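A single structure is presented below for examination.
What you see is the complex with one protein chain gone and the rest in place.
As written, the chain order gives the labels A and B, with residue 1 at the start of each chain.
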Amino acid sequence: MSTRRWQLITPYLLLLPSVVFLLVFFAYPMVAAFALAFRAEDGGWTLKHFQTMIRDVAFAPAFRTTILLILIIVPVQFTLALIMALLVQAKLKFSGLFLYIYAIPLGISELAAGIVWFALFTERGYLNTLLTGLGLLDKPFIFLSYQNTGWLLFAVVLAEAWRATSIVMVILVAGLQSIPHEFLEAADVFGATLWDKVWRVILPLLRPSLQVALILRTILAFQVFAVAIAVAGRGITLLAAEAYRWYDSYRNPSVAASFAVLIMLLSIISTVLYLWGLRTPEEQSL
Amino acid sequence: MAEIRLENVRKVFGKTVATRDVSLTIHDREFMVLLGPSGCGKTTLLRGIAGLEQIDAGRIHIGGQDVTDLPPRKRRIAMVFQSYAVFPHLTVYENIAFGLRMQRVPAAEMKKRVQAAADLLQIANLLDRYPAQVSGGQRQRVAVARAIAVQAEVLLMDEPLSNLDALLRLEMRAELKRLLKELNSTVVYVTHDQVEALSLGDRIAVMKDGEILQCDTPLAVYDYPANDFIGGFIGNPPMNFLDGKAAMNGAGAAVTAGGVTFQPPPTVQSALQAKPVAGVRLGIRAENIETNPSPAESALAGTVLVVEPLGSHNLLTVQVGGERVKVNTRADAAFQPGQAIWLKLAPDKIRWMDHESGRTLG
Partner (left out) sequence: MRSSTALLRRFGRALTYGLAVLVSLWVIVPIYLIGVAAFSEQLAVYTYPRPFFPSPFSTETMEFFLRSSGVLASARSSVIVALITLVLSTLIGAPAGYAIARFVFRGRDSFRLLVVSTRAFPIVILSIPLAVTFIRWDMYDSAYSLALMHTALALPFTILITSSVFASVPRDLEEAAMTLGCNQFEAFLRIALPLALPGLAAATLFTFVLSWNEVFAAVILTVRNRTLPALVLTVLDESPLPYRFAGGFFMLAPSLVFMLFIRKYLFNLWGRVTK
């Protein structure tokens, strides 16, 4: 075969295993999940599983908590991530060290993060020790009781913020690095304060990165489950945790699949919302 | 026998035609320079000869063999890249030996050839070092040594001197010329620097917009450019051009420029009579103009604008009518800016070009 022919087909040959693998392990399960969720025993279509899912007593709280978690976590994380990203880019000495430290949580699993913050918030935990030591408490406060859903949620939010902010930070740092520093220098020359610079120059130019990070983080947030179990035990339930429960404890893969489909739908809806809400008109892009 | 024959070579990138049906024959052991401004297609042509680009139409023959469909390693070539492309993870020795290793040359022979190449490029003392540990100029020598060690029939060089600083470039140019003379290979050398082209090549192929405009010895390209682009591209300073009008008078065709009437030589005369043109451009080089502080016969009248003393001679910029002309004078000729001056053009050195197409007449 001539060199030219080889040159043309080689890339496709190299790509083939990946394409096949991705089709089998992404396309197929997705289709199969829909099939599981909507198929009845006799082979026809049914909404029975979906109905079971929605009518379950734990569904509404799980749904509410998941949405609430996302609504709180996303702004918190993004503010934190932006601060971290700006700090890393601020040309400080040791910025390499700071970057390493801020990125450590990237490699920490949900479960480990949950256990860490459990250790902080538990009755005989570090937070209580600190507060007692500072004289703000006489005896340990039970943060993690099942009645205190507010505090439970707070602890879960902290744990997730602690763990997953690094992902957002890395995306933002990459975006910041692609902003030519002449723009910021021009802003300086024209008398902009720090607040001005961030709000009027950096954020608008960071829009594409923000969009990517938001989409990614929200989709990942819909799948949070182990951290809630580790921190709050049975006190809080989330959609992904319910999916697991229906599969494992109740042995009902169909309802579990319904949860999966719901999560997928919510992910798609939020992605579309972000894409629409944060779209950068062509004329305004870099 | 390593003659290179290019037949109607055509290469297109997307919508851009890089080389347009280029045909060229490079003789065995010839040093051919491909010269032109960036984007003219010279590097594309070189890479086509190497086999690094697959051409879209045409054929390439090396040493009588049709290599058009063959990969680089089967073409009996060696190449020096503009960026040197010296392998960072191998020592200088291993770099030079790389091609020999691929050919499974026995160890003793390989050692001999590497040593010989290193000696020739004067880098024998650097053989155990890694490329990161040697200077840019030395890396360039490694690249050249690596290419000559394989003793290929064809040596291709893509602007090998362009990344060196000016002084080093001058040295290496002379050294390369001396070195490559001793080899038995055909050399194809790409550059945008006309000084390099004039000094190194047996023949120069001047390219523009994917075509070869003229292929000739350096002297011929310098003295008898095929069109005004070549006249302006080669030589420092570039060739001067004066716009003139052609008219028929008693003695045949005559061209008037700058207020002076010139009688072109017979070949140009017949060309003008066969196919009359409206405008004629006169090309004349700075060193072929005689300067006079007082009026002279058939001399153009002008005013000195700038005097640049260059050490060995002075370079004057003279305003003649609406045009500017560069003239070389002796270093001690005392011309001042603002002074009136008369320029006498050496008649046998005037080149006559068609104003519209730029082509040289006759």
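Assume a contact is a pair of C-beta atoms (placed from the backbone, for glycine too) under 8 Å apart; a residue touches a chain by one contact, two chains touch by 3 or more.
These numbers come from a predicted model, not from an experiment.
Considering the whole complex, the residue from A:I108, A:I142, A:V201 or A:L278 that touches the absent chain is A:I108.
Interface note: of A:M53, A:L144, A:V157 or A:V173, the residue touching the hidden chain in the full complex is A:V173.
In the full complex, chain A makes contact with the omitted chain through residues 6-8, 10-12, 14-15, 17-19, 21-22, 25-26, 28-30, 32-33, 35-36, 83-84, 87, 90, 92, 96, 98-113, 115-120, 122, 124-126, 128-129, 132-133, 140, 162, 170-171, 173-174, 177, 212, 215-216, 219, 222-223, 225-226, 229-230, 233-234, 240, 243-244, 247-248, 253, 256-257, 259-261, 263-264, 267, 271.
Listed for chain B, the residues touching the missing chain in the whole complex are 50-52, 71-73, 77-79, 81, 83, 85, 87-89, 98-99, 102-103, 146, 150, 156.
In the analysis below, only the chains that are shown with their structure count from here on.
A separation of 61 Å divides the Cα centre of chain A from that of chain B. Across the complex, chain B meets chain A through its residues 51, 54, 69-71.
Residues 2-4, 7 of chain A are the ones that touch chain B when the two sit in their complex.
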